[in-house]
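Here the complex is missing a single protein chain, while all its other protein chains stay put.
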Amino acid sequence: MNNSSVRVAIVGASGYSGEELVNLLLTHPRVELTAATSRQYSGQTLAQIFPRFASRPKARVLKFSEPKVDELAQKAAVVFLALPHGVAAEFAVPLLEKGCRIIDLSADFRLRNAAVYKEFYAHEHPAPELLAEAVYGLPEVYRAQIKGAALVAAPGCYPTGILLPLIPLLRAGLVKPEGIIVNSLSGVSGAGRKAEADYLFCECHESARPYSVPKHRHLSEIEQELSLAAGVKVVIQFTPHLIPVNRGIVTTTCLQPAQPFPTAEATAKLGEQIAATYKQAYEQEPFVRLLEGKFLPDTKNVVGANFIEIAWRLDPRTGHLLVMSAEDNLVKGAGGQAVQALNIMCGFLETTGLT
Amino acid sequence: MNNSSVRVAIVGASGYSGEELVNLLLTHPRVELTAATSRQYSGQTLAQIFPRFASRPKARVLKFSEPKVDELAQKAAVVFLALPHGVAAEFAVPLLEKGCRIIDLSADFRLRNAAVYKEFYAHEHPAPELLAEAVYGLPEVYRAQIKGAALVAAPGCYPTGILLPLIPLLRAGLVKPEGIIVNSLSGVSGAGRKAEADYLFCECHESARPYSVPKHRHLSEIEQELSLAAGVKVVIQFTPHLIPVNRGIVTTTCLQPAQPFPTAEATAKLGEQIAATYKQAYEQEPFVRLLEGKFLPDTKNVVGANFIEIAWRLDPRTGHLLVMSAEDNLVKGAGGQAVQALNIMCGFLETTGLT
Amino acid sequence: MNNSSVRVAIVGASGYSGEELVNLLLTHPRVELTAATSRQYSGQTLAQIFPRFASRPKARVLKFSEPKVDELAQKAAVVFLALPHGVAAEFAVPLLEKGCRIIDLSADFRLRNAAVYKEFYAHEHPAPELLAEAVYGLPEVYRAQIKGAALVAAPGCYPTGILLPLIPLLRAGLVKPEGIIVNSLSGVSGAGRKAEADYLFCECHESARPYSVPKHRHLSEIEQELSLAAGVKVVIQFTPHLIPVNRGIVTTTCLQPAQPFPTAEATAKLGEQIAATYKQAYEQEPFVRLLEGKFLPDTKNVVGANFIEIAWRLDPRTGHLLVMSAEDNLVKGAGGQAVQALNIMCGFLETTGLT
Partner (left out) sequence: MNNSSVRVAIVGASGYSGEELVNLLLTHPRVELTAATSRQYSGQTLAQIFPRFASRPKARVLKFSEPKVDELAQKAAVVFLALPHGVAAEFAVPLLEKGCRIIDLSADFRLRNAAVYKEFYAHEHPAPELLAEAVYGLPEVYRAQIKGAALVAAPGCYPTGILLPLIPLLRAGLVKPEGIIVNSLSGVSGAGRKAEADYLFCECHESARPYSVPKHRHLSEIEQELSLAAGVKVVIQFTPHLIPVNRGIVTTTCLQPAQPFPTAEATAKLGEQIAATYKQAYEQEPFVRLLEGKFLPDTKNVVGANFIEIAWRLDPRTGHLLVMSAEDNLVKGAGGQAVQALNIMCGFLETTGLT
């Protein structure tokens, strides 16, 4: 391990997001993974629990450990938290005090307002004093702030797939902040590795269903960030659906352009503005793929990768703009984006370990 | 109507819709299946091509035959057409002349306006003179007209899942006819049994994707029927998605109530109106299931059955009404609904052979 | 409900086998389903827990109840037990005493020898005194005994798919009782509706794996029945695999013919003997499908039906006979076969409610 590598720990490494972090950090050329905690698997090597990592030498020696703050602070400069909301804050507070930098994959530090947290997560915020300093870890939007942050809140899976296509349009004033209708389709890994009957194979295979209607928790961070982009309070309609794939989220959003486009000429002009806006926002972004021509997003093109695909269509019949995206909920929607934030925080090339 | 059975033929019996018709008609107690045509499989028994029917005696003797109008007219009083659009009309015209009643599962006779047909199907309508007499075969809406019809156009799979939840609301004036946003998720059988690379197992498994954006052909019949229900021209946003299940369509529709519901009292009142409207429309319908309490539609509850599940939610945050449905695209969305029409046409109990 | 119907109860109606029993018994024309027990769902209607049954009037009124022996004995002449092994016997003993007839889907009464039970199930047999009177509920083999039985032990899913193809060959002396190698592939419903991480969607989808190697519990009943058919003790190699389908078991068995077939003539002659043996055994059986020509078993042909498909091939290169079968593990491998036994016990036409 060279001198310029960073020592990193993962707390809660046995869920799906934690496992994806293990996957990415084991092969990251600038990272030394020094600890991975799991109460359930403590004392067993990573390779024993996740045979797919067995070919990596480190996975055959590094053992899952109990999550102890002192040990973690000694072993790691950066700690990833892949824990349930509410629990994450219990580790973030003391680890920050001991000088660790934190990348939290839970919802605990994504919201700026503790009252909104309570409304959506149904308990008092466990550390409201940290909300002001936490940075929302969406690199394409908050790259500068992430760089120096002590506490990064990695965005949720749905928010990533919704925010990246919408923020440039709202910032540019090309679409109205009202009447935004979002429908998403998510793979089952989004539910986490929970032994609940609802997520058994036979309950999900040959099944498709909406859920958490009409007030999914992710709305809180989605609306917070859309409001910041639009400069006014944004309230959206969001309907998530569960579909039988392991990984992947497809999102289709219906938007109202700020200006109507009643003629072919107006349609062409608006199309050019949208294309230019996206190009300016994302042409240099290594993990955003703007689809052209006939192509539409497809989860199979992004599974296992830190990319988001974005396509759009103007519909002259309805006067709407349709925006579609696809991402891997565990990579760009969780662990991959968190590693992207790590790269920014540590001054590494942003794509390190991610391609 | 006496207890005797009706002689029935299926033209185009080897596609997915045709196979489902075979499935239903082989066991229908009032039907004698006298012919099933397939150019590809002519001369082979139904059981040889579809082993799952092998346990039914009739399937071991009835052979697929070439589609010949004279023979069909001799053998059957009612003929189901499970053919591509454009081709169906070629059989419908002479068979009607010879006195057969027709239940057509293609798009050829669903539209009242030949110009709209040409716009959406990209060729001249093959028999515009029949459009005036054709009945749109949605039993819950056109039961009386189906009864005496010579030519029934069975609705498309998406239209069925969209129209049944929306028509009662539009008729009652509870929702605005503008701003209707529909998102549907369909299983792969909706694409038919076509040997195209796009529908290979490996191209669909672990894939989810929007397609036919923004102008799917089914929009033509959906908007026709919504307009009739609303009394004004309705234009909707409709985005279909392909998901890796064999059968099933889930549809989520976002509607704007005619009256806002800014208070809890207003919400409760509007909720009562919606519930009452659905109850009145569908309480007696044998194939519509209004879900109550926490339940949301799930394709796994309707696969293989002629039912549609419907649930709805008012969202006080957005002021919208969400309506969700689930159906089997090959049953209530195709073959089952066509048999339901047959039962009505022949004076059978409407559920005969369907439960 | 007509006079000649039988009152039936299901104990343990919320697992996958229990749910399939509910499915079959709700529509069985000679059955009055009077009780379905589930500790977990007690007080809720069948339709509330299993929305797919909501269209059946009975499912909307019949509530899951606590399993109480006295009540069950009052309400039902025949009781189906869909309970874990060990627990089933606790209900069977008192219900038999009270005069009920029992169809047990657990392993508790499948073995004739309590010591073998202990070897394979790792606890003392809970009611060894009943083993002598219990009948192994494989209708194609024990039809006569099932007719008058008070206690029928419905076979396991794997045993059904293995025994039906092998027993006629062993009885006819066409294959050796040694060296039998069986490989099976099972859908995930075979594991039951257990909220265990191993059976989560993401752990089974895109996964295929052997398990319970080399001594699966079902070996005990398979070898018992094969030994009875062969007249000598039979020990087999059996390797089950878990594959990502909801339902269905495919089994491939490699057998050594009693006589070699070194020439084309010998091969043809042996082939005729095998064909004749199967024809004699199963030609009249309503639920056994002997495939001919190029056809091989495929689970998709039997899913949802009480059929087993059987095909065979002689391999002149190796001198072996390959026998293959496919069945739905929850129907012919569990609930369907149990209902078949009910029909025999009650003197109904054997196919009643099963086609």
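Order of writing sets the labels: A, B and C. Residues in every chain begin at 1.
The rule is short, and it goes like this: a contact is a pair of C-beta atoms (placed from the backbone, for glycine too) under 8 Å apart; a residue touches a chain by one contact, two chains touch by 3 or more.
Since we're looking at a predicted model, the values are computed, not measured.
Visitor: Of C:207, C:227, C:273 or C:352, which one is in contact with the hidden chain?
Guide: C:207
Visitor: Which residue, C:246, C:306 or C:343, contacts the hidden chain when the whole complex is considered?
Guide: Of these options, the touching residue for the absent chain is C:246.
Visitor: Looking at A:4, A:40, A:284 or A:355, which makes contact with the chain not pictured?
Guide: Of these options, the touching residue for the absent chain is A:355.
Visitor: Against the chain that's been left off, what residues of chain A make contact? List them.
Guide: Chain A touches the chain not shown through residues 27, 51-52, 54-56, 206, 286-287, 289, 291, 295, 298, 300-302, 304-305, 307, 309, 355.
Visitor: Residues on chain C that touch the omitted chain in the whole complex?
Guide: Against the missing chain, chain C presents residues 179, 181, 183, 185, 187, 203, 205-211, 213-215, 235-237, 239, 241, 243-248, 250, 252, 254, 296-300, 303, 313, 315, 317-318, 320, 322, 324, 326.
Visitor: If the hidden chain were put back, which residues of chain B would touch it?
Guide: 16, 187-189, 193-197, 199-206, 244-246
Assume only the chains that are shown with their structure count from here on.
Visitor: Using CA atoms only, can you tell me which chain is the most central one in this structure?
Guide: That would be chain B.
Visitor: Farthest chain from chain C, comparing Cα centres?
Guide: Max centre-to-centre separation from chain C belongs to A.
Visitor: By how many degrees does chain A turn when fitted onto chain B using C-alpha atoms, rounded in steps of 5?
Guide: 180
Visitor: Rounded to a whole Å, what is the gap between the Cα centroids of chain A and chain B?
Guide: So the centroids are 39 Å from each other.
Visitor: Can you list every residue of chain C that touches 2 or more other chains, as numbers and ranges?
Guide: Answer for chain C, listing residues that touch two or more other chains: 206.
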